[in-house]
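First the structure, in the form of structure tokens, and then the observations on it.
Of the protein chains in this complex, all but one are displayed in their positions.
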Amino acid sequence: MKRLITLSSLVMIAALLLAACAPAAAPTAPPPVQVIVTQPPVVQTVVVPQTVVAPQTVVAQQTVVVPATAVPVGTQFKGITVNVLTFTGPQIAEPLQRRAPDFERLTGAKINVIVVPFSDLYQKILTDHAAGTNSYDAYVLSPQWMADFVGAGVLEDLTARINADKDLQWDDVAPFFRNFSANYGGKLYTVPLDGDFEMVYYRKDILTKDGVKPPETWDDYLAIAKQYQGKPLAPGGKPIYGSCISKKRAAQGFQMFWSIVGPFLQSQGTKEGSFFDTTSMKPLVMNAGMARALDIYKESTKYGPPDELNLDVGDTRSLFDTGRCVLSLDWGDIGTLSVDPANAVPDVINNVGSIIDPGTKQVVDPTNRVTGALVNCDSTTCPNAVNGVNHAPYAAFGGWSAAINKDAKPDVKNAAYAFFSYVSQPAQSSVDVTIGRTGFNPYRLSHFANLGPWLHSGMNQAMAQDYLGAIQASLQSPNMILDMRVPQTQYYQQVALDQALAQFLAGEITRDQAMKQINDAWESKTNELGRDKQLAAYQGSLSITK
Amino acid sequence: MNALVAWFDSMATNVFILPAVLVILFLALVPLFLSLYVSLTRLSFGQGSFVLTFVGLDNYAKLLVGIDHVHFLGLWADPSPIGWLVLGLVILAFAWWLIRYVRGGEFAVGGLVGRIVVASVVTVLVWIMVQTIANSGRPGTVGVTLIYVFVDMFFQYMIGLGLAMLCIQHIPGRRFFRVVFLLPMMITPVGVAYTFRMLADTYKGPFYPVWIALGLGGTSWADNAWGARIAVMVGDIWQWTPFMFIVLLAALESQSIEEVEAAVVDGANQWQIFWSITLPSILPVSTTLILIRMIEAFKIIDLPNVLTNGGPGTATESMSLHAYTLWRVLDVGGSAAIAYMLLILVTFSAMSFVNLVRTRAQAVI
Partner (left out) sequence: MTLFRPRYRSINTPAPLGMVLTYIILGIWAFVVLFPLYWLVVTSVKLPLDVNRGPVYIPFVDFQPSPHAWIYIFTDLRNDTVRPYINTVVVSLTSTALALTMGGAAAYALTRFTYRPKLGTILTFLACALLAFVALFFGVPWQLAVVAAIAVFILLLQTIAKRFKRSMGNNDIAFWMISQRILPPVAVVIPIYLIYQRLGLLDTWAALIITYVAANLPIVVWLMRDYFQTIPLELEECAAIDGASRYRTFWSIVLPLSLPGLVATFLFVLVFAWNEYLFALFLTGANSQTLPLTIAAQNATRGPQWWYMSVLILIMIIPVIAMAIILERYIARGLLVGAIKG
């Protein structure tokens, strides 16, 4: 036994000596873990900057700002490598990878695009930064995560850079993305690269043949789906499905759902928000609108494919593109994918119509959205209504955007910013948004101006106008829904909401049980994190001033 | 110099075993304790660092009695008559077993206490299962994991044994079969999961004509709780049967031939030979094999995650997937708590199995 001790001690001392003699391998002392032994809940008050959002007048920071140049020339960033982290493509990653060599030729900076599985992107960024590893200099991420990331000090404030950058043509970016998506607490943290919001797609040929108008409300949507479910209109005379909506658990189902419930909850404009009450932070869940939306969501399953509960958005998209659905709800991808012969059957090519997210003719009483009943739309309850219908296009995710690691080296930060600016500039982005594979959807006003690239991608005139028209209508709507961004948004949406929806669809719980489950889970998390803190963050995300 | 060599030689006992012990100690045991601590905390992020706030047993409470307990333990309902029957049989069996032990020759307090613990825990588990599998109940992630483990292991063993018995015959081409049967185990579990997702897809999968022919064109396994579970189990059985197969094959091949020849000479038939000679000889190997496979089976995660993401609802969610879901949103405390519950469950199963089944198996030979 003594030998055991002696031996192990010797081994350890030898290791120690070796380590002492070897060059210091340890990096700079990593930030120590703060282990706080307190009794929850910990209520922290956070001072939220009370600035009004007006991108033109934000105070400049002390960071060194690269003087905006035109397309960067020459070797100003020679020798600099930027590690950009995003999720595995080809969507989003492909255009970055494609443009990296061009940018290197123009400026000398090497752009390294690193990809991880999408479901792990969020935690990878946070742990990489919080543990001090900082192996990534920049990210292309979902702006929803800003609440967690800004609070954790991960993201660099880009306000000054953006303001000084003429070539970025910031005003060309649609107001929603400029004022809300890239914005948190009054500061700009991201450069939008993609415009994400949902629309409804329909088979124009089928609907026009029967003289059916495209759906304006969700009731219309269900009626059309019901009408066509099972009719032998799919290629080969097979029965067609009325509606294909992704309902798979832990995929995009919860975002599809919010397109349905959104117009019930939000009518007064983006600032009203659609998730929580803006003064009490109570979830807007236990109301008649949510109940109706859940019923609509479940009913749509009856008019869809039998395994709709296991379909993610890739599956529904491919179903639609192979001609087996009449209606679908999706981001902008179906438009560009449906004209690609490698993806879509001839029946579908150029026969796809697009329309803004269906709305509702009734909304939850705006004076009490927490538990209120449904009221009819009129000029006070629905000031933004079109034809008496309140639309609330849902900017799910918020559009993949580029952000920079606050702890990266200054020259790396400059190079990263220049790259993202390059990718976002109209000359490059207007091409990328026309290619389905890039996953980039239009977000700039200039993307609609020139039909050329769209026609070039395979759309005919009618379809291009229809598609762009729907996008424009959505982008210009003052009632667009900003996706949730508060600390732990992931939990609220992907664990609490998503699980309750999946269980409700599978019949494990009833509609009222589902509402209660979501409400309880959200409330418990809000209390856990501190109600005031969450409220401040929520208000900050909507740029609400007191 | 010689003295040094001699000393080194005398240290052989330690040199041989210490590296392994140290590695496992530092990389398995120590993180385990640290993880226990993490399960008592909640993670949040401060500026540039992270903060672990101590919350006591809050994470465990959530799982067992709090907001997540239906998800974890299942929805309990009154058992069906069969359920009552099963429960009754289990209780009777344990009672008989305990009484036999007390009445038997060697009686030790420690042994009795151990057996009572085993009996109680297993009875409770059976009770949970019976309640949740009843029609109006619903198994939680614990129940689903147990279903996976026992059903999968049963089929893997049966199929593996059958294939092994066929493959040790001297037939031409048996080497081909032996190599082919080994293949599924070689594929990364994530790859297997995606492959099966492709195969099981209702329209894109190759079995589409089969569904149509069977008249199942309008339904799908994916929106039915048991259908989805069966899909996961089929994938798991496909992947891990080779493991059973290859070990049992080796065991069968190494049997002594003289015994069998003698039995044949004595006029024994197939079944008698199998039952009296083959089975006892592979029993020790089988028990070790089952133990190892059982330990791995509890950790099932890739198939449920990829095939259905735990759906429909929570029908196919295993404990490991439950923990992974929480970990993805950085609720590391909750994730560690579930992992610990899994650890306790597996340790309990393994130790019960080792102590009770294995020793009896050895006694049989």
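As written, the chain order gives the labels A and B, with residue 1 at the start of each chain.
Everything below uses one rule, namely that a residue touches a chain if its C-beta (ideal position, glycine included) is under 8 Å from a C-beta of that chain, and two chains touch if they have at least 3 such contacts.
Since this is a predicted model, take the numbers as computed values, not measurements.
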{"item": "Sole contact to the chain not displayed, among A:E198, A:D307, A:D333 or A:D483", "value": "A:D333"}
{"item": "Options A:L126, A:A160 or A:V313, residue touching the unrepresented chain", "value": "A:V313"}
{"item": "Residue, one of B:F94, B:F155, B:W221 or B:Y324, that touches the chain absent here", "value": "B:Y324"}
{"item": "Chain B residues touching the omitted chain (full complex)", "value": "5, 9, 12-13, 15-17, 19-21, 23-35, 38, 159, 162-163, 165-171, 175, 177-191, 194-199, 203-209, 238, 246-247, 249-251, 253-255, 257, 260-261, 263-264, 269-270, 273, 281, 284-285, 287-288, 292, 295-296, 298-299, 301-302, 306, 320, 323-324, 327, 332, 335-336, 338-340, 342-343, 346-347, 350, 354, 358, 361-362, 365"}
{"item": "Residue numbers in chain A that touch the chain omitted from display", "value": "1, 4-5, 8-9, 12-13, 15-16, 19-20, 25-27, 29-33, 83, 85, 87-91, 97, 112, 114-120, 127-128, 131-133, 135-136, 235, 252, 312-315, 317-319, 321-322, 333, 341-345, 439"}
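As a working rule, only the chains that are shown with their structure count from here on.
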{"item": "Cα-centroid distance, chain A relative to chain B, in whole angstrom", "value": "39"}
{"item": "Touching residues (chain side chain A, partner chain B) in the complex", "value": "3-4, 7-8, 11, 31-38, 40, 42, 119-120, 122-123, 126-127, 129-132, 148, 151-153, 248-251, 305-310, 315, 318-319, 324, 407, 487-488, 490-491, 494-495, 499, 502-503, 505-508, 520-521, 524, 528-529"}
{"item": "Residues on chain B engaged by chain A in the complex (per definition of touch)", "value": "11, 14, 18, 22, 41-42, 44-55, 58, 67, 71, 75, 138, 201-204, 218-223, 225, 228, 307-315, 325-331"}
